[in-house]
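A single protein chain has been omitted; all remaining protein chains appear in their positions.
Per-chain numbering from 1; labels A, B and C assigned in written order.
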Amino acid sequence: MSDIVATNQTILVVGGGISGMTAALEAAEVGKQVIVIEKTPSVGGRVTKLYKYFPKLCFPTCGLEINQRRMAANKNITVLTMAEVTDLQGEAGNYTATIKVSPRYVNANCTACGACADVVEAEFDDEHNYNMNKHKGAYLPHNMAMPKRYVLEPGMIGTDDAQKAKDACKVDAIDLDMQEETIELKAGAVIWATGWRPYDAAKIQPYGYDRIDNVITSVEFERLMDPFGPTGGKLVRPSDGKEAKNVAFIQCAGSRDINHLKHCSRICCMASLKQSTYVSEKFGDDANVSIYYIDIRAIDRFDNFYQKVQDDKNVTFIKSKVANIVENKENGNPVLNGVDTEGYERYANEHDLVVLAIGMEPSVDKDTFPIEIKVNDEGFIEQDEANGGVFAAGCSSDALDVNRAVQNATASALRAIQVVNRVAQAEG
Amino acid sequence: MSDLSSKLNTGMVEKYRNNFLKEVEANVEEGDWVKMCMQCGVCSGSCPLGAHWDHPPQELFMMIRAGKRDEVLQSTSMWMCTSCYNCIVRCPRELPITHIMHGLAHYATRLGIEPKGQPTRQFAQLFWDNLAKHGRVNELWLGVNLYFMNGIVEGIKVALGMAGIGLGMLKSGRLSLKELIGGHTVKDKKGFHAMIKKAQELEAARVDGSN
Amino acid sequence: MATKEYSFYPGCSSQEGASSSNYLKSVQSMCDVLDIKLNVIPDWNCCSASIGYCGGGELPRLALSARNIALSEQHNAGQDIVATCAACWLATKETQERLDDDAGLMEETNVALAEAGLKLENKSKIRHMVEVLIEDIGFEEMGKHVTKPLDGIKIAGYVGCQTNRPFGIEGESFENPKYLDKFIETMGAEPVENYDKKVSCCGGALAFSEPEKSQALIKDIIEAAYDGGADMIVTPCPVCQMNVEVYQDKINAKYGTKFNIPVTYYSTLMSVAYGKNGKESGLNGQIIKAKQLEAIASK
Partner (left out) sequence: MADEMKIGAYICKGCGIGERLDAGQLEMTATRDGKAKVCQQHDFLCSEAGVKMIQDDIDNEGVNHVVIAACSRRAKTEAFNFENVTLSRANLREGVIWVRPDTDDQQETTQEMADDYIRMACAESKFMHIPASSGQQSVNKNILIAGGGVSGMTAAIEASKAGYPCTIVEKTAALGGATAQLYKKIPTKAPYTDPEDNGVAELIAAVEADSNITVCLNSTLTKTAGAPGRFEADISTESGSTETKPFGAIVQASGFTPYDANQLPEFSYGKNKDVVTQAELEALAITANGGAIKRPSDGKEVQSVLFIQCAGQRSKKEGHLEHCSGYCCNASIKQAMYFKDQNADVDTTVLYTDLRTPGAGGENFYRSGQNKGITFRKGVASEVADGANPTVKFKDLILDEDLEQEVDLVVLATGMVANAGEPTREQITISENEAKEAGNEYKVSVESILNLDYRQGKDVPHMGNGFADSHFICFPYETQRTGIYTAGPTRRPMDSQQAMDDAMGAAMKAIAATENSGLGKAAHPRVADLSFPSVRLEGCTQCKRCTVECPFGAIDEDERGFPQFNESRCRRCGTCMGACPVRVISFENYSIDTVGQQLKAVDIPDEFDEKPRMLVLACENDAYPALDMAAQNKLEYSAFVRVIPVRCLGSVSLSWITDSLNSGYDGIMLMGCPSGDDYQCHFVKGSLMAQERMSKVGDTLESLSLEKERVQTFEISITDIHKVPKIINDMADTIEQIGMSPFKF
């Protein structure tokens, strides 16, 4: 790591999701030195866990391929994976960041041949699939993982399995003695693109996410569609593997709720509209989708997509915040209780599967943020002079869909460039 | 309805003209929360007696904003509230719905336009009279009054129907005939009554400007 | 451990010859064992529960609880107010909150209280007996005093509404509070897992005014207990206890069910488990006799 060159003209990008990648690429492609700090073993972030994008229903992997190719080809970008910023000092044009790099136990020799995974037995929760299944103790995070390099679970260290993996590697890529490192990097500007996390569904007690098997979150549902996901791409429910043809989507699961997230997470309406097409994609006319909503927020041209879904006779919209969910003990079906507020109809509807359109919680922690920064009540970083050379990008700045996050990240690249260009001028 | 309350009622109609929401905000317990409802309906779905409401809370709130004064105040709905607080803890806007329901019921009563025969309305009144008299609830009288609230004949029927329970309570020492004579009261009745009276006066002054 | 003292608000229903007098009995026995001293608030009055609203306006109702708090502050200065009745606890706590938030109401309340020669500081902590047990005593300590574990009894812990919402017990969820099951376990009995109707409403005061509607709710509560294989139901709330226990015959008559399940208080369990006899545990207060408890109590 010591070989990393960083000056006060360097732009530090914290977070290697699509926003961080975009900001890094835009800056690097006009010749700026960029260092990307990514917490997980590979870049790409949440979009790597999406099956399709709304409203085009195209595949996130497609854009990821282009962005990763751009990154690989660009010598101005350095990516540190399994790395986190633990401290940040200084001001615009002169920051020092302290980075903690966790051991991957696999070095750059790795050719992703998979020999190690073939021999190990131990299995661990697969974070990429929201722990719905397990992966080997030596693993490639996913098909598109960049860097395309295996990872050893820390839990493996000291086990025979780990030794087996090491012995199986012909290119000496496995280093069981790898230690956590702490490095300091200079930077002129910092782009904070740590993205978001799904709100903890268990906290929404009336929906029984922690008690009812067949109540899952929208991000989990997304993984079910991936042929390499926990169900091998089958749309089946957790309790009994039964095909989930009758699916309910509950909007504002955690969002627009003072007891949970005050804000509207923006993406959830479109996400459910999109996911309703998954059910049709799998079951055609046997699909039966109910969307329980307060307001369908399909703004600007997204509304055209909303209108398409409205025309689908297999999709029903109910203006209602579901009151609670109980389980039908006989068949494991979740039963939704509530009132359709349009004309006051009570319902107790049974579904195969319930998907909570889970809210977007920013991954910005006000209290532990390494430097003085303006964060609003919702937890998003506000665009503010007081933030000096630290700029939010993507979902650190607001609840944004992918397109808006990328657009915002492109803007923040310019903000960072303005700072380092000033530095460059000053230094002549 | 009493002259006083009918005068009050017409007075209020006059005062607030087609702005029932304002009237509610000014005069109903926690009424200023009504405007914050976003019509999600989680309260309506959470109510244990929901099925028996003509207008669930969220609809009542919309009706208030729509100026449907009589439909709201004469409704039996809010009298269905069991005070289970499900609605309150689930409301994404933290409206104190239970209290608003109680407040509406009370305000309707104050105006004398509440649904007269509504049993909970009658029981609630009895309960208040009972405690206001002694400072403590006298369960036996409460029961007796309750049974006879719809007149002697009806009362005897109800009483007979409830006899088994009454007996059980008596046997288990959880109902005492002592209560018929005297029974539990607060000692400082004078102070207690004065306090209630003053509180009522102050509130009346606030609501209808008279006392 | 030193004696713990509290300012006690028994409430109307626990008075002698009232519907939950047996609750008070068992609470007293339980407190003896746990070295808890309850100093009754002198001349306390009714809280008007959550049903006084027809006749009583907001302020008069607030005044009721305010008077109790004021009396407590006067006579049991510095002691937390403890109620055993959910409604009493809730009404008092709500009053305190409302008056804290609204200076105007606070002032008016004090004007009214002055008529009774009282003044409200509104500083006392207002707690449910269950909170005291969990937070001040703790399950471990509670367990230590068990001399007759309630082996072999399966119990549905019915928390009900007002002990649970809107305030509830610190750290518990509104939909699935676990503490009552912990009480049951601590006393050596077996709780019903995922008891569906744990926090469902029994109709509360409407059991009187809307018997059919309420009994329909009560039926579900009892049914779910039976479904869970319960021998008995236990609750922290007098209204719940009464409603669930006393209407079983009527429900049987109406729905053709064969309900006959005893409904007791957590404190009943505790005094029995603590070796108190049936009378001390208020078992004689049962309309549907808790035979298993009696058996243990008389051992």
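Simple rule for what comes next: a contact is a pair of C-beta atoms (placed from the backbone, for glycine too) under 8 Å apart; a residue touches a chain by one contact, two chains touch by 3 or more.
Please read all numbers here as calculations on a predicted model, not as lab measurements.
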Exercise. From the touch rule at the top of the page, work out which displayed chains the omitted chain touches.
Key: A, B
Quiz item: Of B:29, B:59 or B:114, which sits in contact with the chain we cannot see?
Solution: B:59
Quiz item: Which of B:21, B:78 or B:169 touches the chain that is not shown?
Solution: B:21
Exercise. Can you work out which residue in A:4, A:57, A:202 or A:348 touches the chain that's missing from view?
Key: A:57
Exercise. Over the whole complex, note the residues of chain B touching the chain we left out.
Key: 19, 21, 35-36, 38-39, 58-59, 62-63, 65-66, 68, 93
Exercise. Over the whole complex, note the residues of chain A touching the chain we left out.
Key: 18, 26, 29-31, 47, 53, 56-67, 69-70, 72-74, 109, 111-114, 143-144, 148, 170-171, 227-228, 256, 262-266, 295-304, 307, 319, 341-344, 376-378, 380, 382, 384, 398-400, 402-404, 406-408, 410-411, 413-415, 417-418, 421, 425
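We take it that only the chains that are shown with their structure count from here on.
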Self-check item: Inter-chain pair with the most contacting C-beta pairs
Solution: B-C
Practice problem: Tell me, please, which chain's centre (mean of its C-alpha atoms) is farthest from the centre of chain B? | Solution: A
Self-check item: Innermost chain by mean C-alpha position
Solution: C
Quiz prompt | Intercentroid distance (Cα basis), chain C paired with chain A, Å | solution = 46
Quiz item: Rounded to the nearest whole Å, what is the centre-to-centre distance of chain B and chain C, using the mean of the C-alpha atoms as each centre?
Solution: 23
Exercise. Could you tell me which residues belong to chain B and also touch two or more other chains?
Key: 86, 89
Quiz item: Which chain A residues reach two or more other chains?
Solution: 206, 324
Self-check item: Touching residues (chain side chain C, partner chain A) in the complex
Solution: 173-176, 194, 196
Quiz item: In their shared complex, at which residues does chain B touch chain C?
Solution: 29, 48-49, 52, 80, 82-86, 88-89, 98, 102-103, 105-106, 109-110, 114, 119-125, 127-129, 131-132, 135-137, 139, 143, 146, 161, 164-165, 168-169, 171-176, 178-179, 184, 186-188, 191-192, 194-200, 202-203, 207
Practice problem: In the complex, go through chain A and note every residue touching chain C. | Solution: 205-206, 208, 211, 324, 326
